[in-house]
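All remarks here apply to the structure that follows.
For this view, one protein chain was removed and the others were kept in their places.
The block that comes next holds chain A.
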(Lines give C-alpha, C1' and ligand atoms only; values in the text may rest on other atoms or scores of the structure.)
Protein backbone atom coordinates (compact mmCIF):
# COMPACT_ATOMS: atom_id res chain seq x y z
CA UNK A 1 0.00 0.00 0.00
CA UNK A 2 1.29 3.46 -0.94
CA UNK A 3 0.42 5.92 1.80
CA UNK A 4 1.03 9.66 1.78
CA UNK A 5 0.86 11.77 4.92
CA UNK A 6 0.59 15.55 4.79
CA UNK A 7 2.29 17.14 7.75
CA UNK A 8 2.57 20.76 8.75
CA UNK A 9 5.24 22.32 10.94
CA UNK A 10 3.57 24.53 13.51
CA UNK A 11 4.71 26.73 16.42
CA UNK A 12 4.81 24.85 19.71
CA UNK A 13 2.33 26.91 21.63
CA UNK A 14 -1.37 27.10 22.16
CA UNK A 15 -1.18 30.87 21.89
CA UNK A 16 -0.01 31.76 18.43
CA UNK A 17 0.66 35.46 18.19
CA UNK A 18 -0.90 37.28 15.28
CA UNK A 19 0.56 40.34 13.64
CA UNK A 20 -2.11 42.99 14.26
CA UNK A 21 -1.23 44.80 11.02
CA UNK A 22 -1.03 41.97 8.50
CA UNK A 23 -3.23 39.53 10.38
CA UNK A 24 -0.73 36.73 9.74
CA UNK A 25 0.96 34.43 12.20
CA UNK A 26 4.16 35.59 13.87
CA UNK A 27 6.39 32.53 13.87
CA UNK A 28 9.63 34.08 15.11
CA UNK A 29 11.09 32.89 18.38
CA UNK A 30 8.63 30.06 18.88
CA UNK A 31 9.97 26.48 18.75
CA UNK A 32 8.46 24.43 15.95
CA UNK A 33 6.88 20.99 16.15
CA UNK A 34 5.00 18.61 13.90
CA UNK A 35 1.32 19.49 14.08
CA UNK A 36 0.10 17.03 16.78
CA UNK A 37 -2.83 15.70 14.71
CA UNK A 38 -0.42 15.01 11.86
CA UNK A 39 1.55 12.73 14.17
CA UNK A 40 -1.68 10.80 14.69
CA UNK A 41 -2.06 10.72 10.90
CA UNK A 42 1.47 9.37 10.52
CA UNK A 43 0.93 6.79 13.26
CA UNK A 44 -2.26 5.62 11.50
CA UNK A 45 -0.28 5.30 8.26
CA UNK A 46 2.56 3.40 9.97
CA UNK A 47 0.10 1.00 11.59
CA UNK A 48 -1.45 0.23 8.21
CA UNK A 49 2.01 -0.29 6.77
CA UNK A 50 2.93 -2.61 9.68
CA UNK A 51 -0.19 -4.63 8.94
CA UNK A 52 -0.45 -4.58 5.16
CA UNK A 53 3.06 -3.67 4.04
CA UNK A 54 3.87 -0.82 1.67
CA UNK A 55 5.49 2.54 1.94
CA UNK A 56 4.80 5.73 3.84
CA UNK A 57 5.84 9.08 2.37
CA UNK A 58 5.49 12.30 4.33
CA UNK A 59 5.10 15.61 2.53
CA UNK A 60 5.11 19.11 3.84
CA UNK A 61 4.84 22.51 2.28
CA UNK A 62 6.79 25.11 4.18
CA UNK A 63 10.07 26.97 4.59
CA UNK A 64 13.41 25.08 4.52
CA UNK A 65 13.36 24.59 8.30
CA UNK A 66 10.26 22.39 7.88
CA UNK A 67 12.82 19.69 7.02
CA UNK A 68 13.21 19.27 10.79
CA UNK A 69 9.57 18.29 11.09
CA UNK A 70 9.99 15.83 8.23
CA UNK A 71 13.07 14.35 9.92
CA UNK A 72 11.04 13.69 13.03
CA UNK A 73 8.57 11.75 10.87
CA UNK A 74 11.40 9.76 9.29
CA UNK A 75 12.68 8.96 12.81
CA UNK A 76 9.23 7.63 13.68
CA UNK A 77 9.40 5.27 10.71
CA UNK A 78 8.28 7.03 7.52
CA UNK A 79 10.15 5.71 4.47
CA UNK A 80 10.47 8.93 2.48
CA UNK A 81 10.00 12.63 2.95
CA UNK A 82 9.50 15.45 0.48
CA UNK A 83 9.63 19.14 1.26
CA UNK A 84 7.73 21.46 -1.07
CA UNK A 85 9.29 24.86 -0.74
CA UNK A 86 9.52 27.98 -2.86
CA UNK A 87 9.28 31.71 -2.27
CA UNK A 88 6.39 31.64 -4.72
CA UNK A 89 4.37 29.62 -2.16
CA UNK A 90 4.68 32.33 0.52
CA UNK A 91 1.45 33.79 1.86
CA UNK A 92 -0.65 30.83 0.78
CA UNK A 93 -4.10 30.52 2.27
CA UNK A 94 -5.75 27.12 2.50
CA UNK A 95 -6.81 27.13 -1.15
CA UNK A 96 -3.31 27.83 -2.42
CA UNK A 97 -1.79 25.42 0.11
CA UNK A 98 -4.08 22.58 -0.91
CA UNK A 99 -3.57 23.39 -4.61
CA UNK A 100 0.20 23.13 -4.17
CA UNK A 101 -0.01 19.95 -2.10
CA UNK A 102 -2.38 18.38 -4.64
CA UNK A 103 0.08 19.18 -7.43
CA UNK A 104 2.82 17.55 -5.34
CA UNK A 105 0.72 14.44 -4.88
CA UNK A 106 -0.02 14.30 -8.61
CA UNK A 107 3.68 14.39 -9.29
CA UNK A 108 4.26 11.54 -6.82
CA UNK A 109 1.67 9.75 -8.91
CA UNK A 110 0.76 6.54 -7.13
CA UNK A 111 -1.10 6.46 -3.84
CA UNK A 112 -3.79 4.44 -2.15
CA UNK A 113 -4.39 6.56 0.90
CA UNK A 114 -3.65 10.16 1.81
CA UNK A 115 -3.66 11.05 5.48
CA UNK A 116 -4.06 14.48 7.01
CA UNK A 117 -4.55 15.70 10.54
CA UNK A 118 -7.97 16.90 11.58
CA UNK A 119 -6.64 20.44 11.58
CA UNK A 120 -3.48 22.42 12.16
CA UNK A 121 -3.16 23.87 15.67
CA UNK A 122 -2.13 27.27 14.32
CA UNK A 123 -4.35 27.87 11.29
CA UNK A 124 -7.12 25.66 12.69
CA UNK A 125 -9.25 25.77 9.55
CA UNK A 126 -9.41 22.01 8.88
CA UNK A 127 -9.75 22.95 5.22
CA UNK A 128 -6.50 21.78 3.66
CA UNK A 129 -7.26 18.04 3.77
CA UNK A 130 -10.73 18.24 2.22
CA UNK A 131 -9.49 20.72 -0.39
CA UNK A 132 -6.65 18.39 -1.43
CA UNK A 133 -9.23 15.65 -2.04
CA UNK A 134 -11.33 18.06 -4.10
CA UNK A 135 -8.35 19.15 -6.20
CA UNK A 136 -7.49 15.51 -6.85
CA UNK A 137 -11.09 14.49 -7.42
CA UNK A 138 -10.97 11.65 -4.90
CA UNK A 139 -13.26 10.73 -2.02
CA UNK A 140 -12.56 11.89 1.51
CA UNK A 141 -13.59 10.99 5.04
CA UNK A 142 -12.82 13.49 7.80
CA UNK A 143 -12.56 13.18 11.62
CA UNK A 144 -11.66 9.51 11.52
CA UNK A 145 -11.11 7.71 14.84
CA UNK A 146 -10.64 4.13 13.61
CA UNK A 147 -9.62 2.56 10.31
CA UNK A 148 -9.77 -0.88 8.83
CA UNK A 149 -8.60 -1.71 5.33
CA UNK A 150 -9.89 -4.77 3.54
CA UNK A 151 -8.68 -5.08 -0.03
CA UNK A 152 -9.69 -1.80 -1.63
CA UNK A 153 -12.43 -1.12 0.90
CA UNK A 154 -11.80 1.13 3.84
CA UNK A 155 -14.12 1.07 6.79
CA UNK A 156 -13.85 3.83 9.37
CA UNK A 157 -15.42 5.25 12.47
CA UNK A 158 -16.07 8.94 12.01
CA UNK A 159 -16.20 10.99 15.18
CA UNK A 160 -19.14 13.28 15.94
CA UNK A 161 -19.71 15.36 19.02
CA UNK A 162 -22.26 12.94 20.36
CA UNK A 163 -21.00 9.62 18.99
CA UNK A 164 -19.59 8.13 15.84
CA UNK A 165 -20.73 6.90 12.46
CA UNK A 166 -19.41 3.94 10.52
CA UNK A 167 -18.52 4.84 6.95
CA UNK A 168 -17.09 2.80 4.12
CA UNK A 169 -15.11 4.03 1.18
CA UNK A 170 -13.04 2.77 -1.75
CA UNK A 171 -9.36 3.45 -2.37
CA UNK A 172 -7.94 5.89 -3.28
CA UNK A 173 -9.15 7.95 -0.39
CA UNK A 174 -8.16 10.97 1.69
CA UNK A 175 -8.66 10.60 5.41
CA UNK A 176 -8.26 13.20 8.14
CA UNK A 177 -7.79 11.84 11.65
CA UNK A 178 -8.64 12.94 15.19
CA UNK A 179 -6.41 12.65 18.24
CA UNK A 180 -8.24 9.71 19.78
CA UNK A 181 -7.35 7.41 16.86
CA UNK A 182 -4.02 6.37 18.37
CA UNK A 183 -1.00 7.25 20.48
CA UNK A 184 1.87 8.25 18.17
CA UNK A 185 4.95 6.06 18.66
CA UNK A 186 8.31 7.34 19.83
CA UNK A 187 11.08 7.62 17.29
CA UNK A 188 13.66 4.84 17.75
CA UNK A 189 17.39 5.49 18.20
CA UNK A 190 18.13 3.92 14.82
CA UNK A 191 15.32 5.89 13.22
CA UNK A 192 16.65 9.10 14.75
CA UNK A 193 20.13 8.38 13.42
CA UNK A 194 18.86 7.44 9.98
CA UNK A 195 16.66 10.51 9.81
CA UNK A 196 19.62 12.67 10.69
CA UNK A 197 21.57 11.42 7.73
CA UNK A 198 18.67 11.37 5.27
CA UNK A 199 18.74 13.70 2.28
CA UNK A 200 15.31 15.25 2.01
CA UNK A 201 14.48 16.32 -1.54
CA UNK A 202 13.07 19.82 -1.95
CA UNK A 203 10.55 20.34 -4.73
CA UNK A 204 10.07 23.88 -5.96
CA UNK A 205 7.51 25.49 -8.23
CA UNK A 206 9.59 24.43 -11.23
CA UNK A 207 9.16 20.77 -10.24
CA UNK A 208 5.38 20.96 -10.20
CA UNK A 209 2.79 21.25 -12.93
CA UNK A 210 1.08 24.35 -11.54
CA UNK A 211 -0.50 27.62 -12.63
CA UNK A 212 1.58 30.38 -11.03
CA UNK A 213 -1.52 32.52 -10.57
CA UNK A 214 -2.91 29.95 -8.16
CA UNK A 215 0.15 29.94 -5.89
CA UNK A 216 1.07 31.89 -2.80
CA UNK A 217 -0.44 35.27 -2.09
CA UNK A 218 -1.66 35.66 -5.66
CA UNK A 219 -3.59 32.43 -5.45
CA UNK A 220 -5.08 33.20 -2.03
CA UNK A 221 -8.52 34.78 -2.15
CA UNK A 222 -8.98 34.61 1.65
CA UNK A 223 -9.13 37.97 3.40
CA UNK A 224 -8.62 37.74 7.11
CA UNK A 225 -10.77 40.35 8.84
CA UNK A 226 -10.59 39.21 12.42
CA UNK A 227 -9.41 36.15 14.30
CA UNK A 228 -11.20 35.18 17.48
CA UNK A 229 -12.06 32.17 19.58
CA UNK A 230 -15.69 31.24 19.02
CA UNK A 231 -17.78 30.86 22.18
CA UNK A 232 -18.20 27.28 23.26
CA UNK A 233 -21.36 25.84 21.77
CA UNK A 234 -22.49 23.42 24.44
CA UNK A 235 -21.58 24.41 27.93
CA UNK A 236 -21.50 21.51 30.36
CA UNK A 237 -23.08 21.63 33.78
CA UNK A 238 -20.98 20.70 36.78
CA UNK A 239 -22.86 19.30 39.71
CA UNK A 240 -20.68 19.50 42.78
CA UNK A 241 -22.42 19.05 46.09
CA UNK A 242 -20.79 18.25 49.42
CA UNK A 243 -20.90 14.51 48.89
CA UNK A 244 -21.08 12.22 45.89
CA UNK A 245 -24.47 11.00 47.14
CA UNK A 246 -25.94 14.48 47.01
CA UNK A 247 -24.45 15.12 43.56
CA UNK A 248 -25.96 11.89 42.23
CA UNK A 249 -29.36 12.81 43.67
CA UNK A 250 -29.30 16.17 41.87
CA UNK A 251 -28.20 14.46 38.66
CA UNK A 252 -31.01 11.93 38.82
CA UNK A 253 -33.52 14.72 39.46
CA UNK A 254 -32.26 16.66 36.43
CA UNK A 255 -32.30 13.58 34.18
CA UNK A 256 -35.81 12.63 35.18
CA UNK A 257 -36.98 16.26 34.81
CA UNK A 258 -35.64 16.16 31.28
CA UNK A 259 -37.46 12.86 30.75
CA UNK A 260 -34.19 11.09 29.95
CA UNK A 261 -34.72 8.49 32.66
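Just so we're on the same page, contacts are C-beta pairs under 8 Å (C-beta built on N, C-alpha and C of every residue); 3 or more make two chains touch, one makes a residue touch a chain; residues count from 1.
Keep this in mind: contacts and distances are computed from a predicted model.
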| item | value |
| --- | --- |
| Name of the absent chain as recorded in UniProt (options "ABC transporter permease", "Butyryl-CoA dehydrogenase", "Component of SufBCD complex, ATP-binding component of ABC superfamily" or "His-Xaa-Ser system protein HxsD") | "Butyryl-CoA dehydrogenase" |
| Hidden partner chain, touching residue among A:166, A:189 or A:258 | A:189 |
| Omitted-chain contact residue, chosen from A:45, A:75 or A:88 | A:75 |
| Residues belonging to chain A that touch the chain removed from view | 71, 75, 186-193, 195-196 |
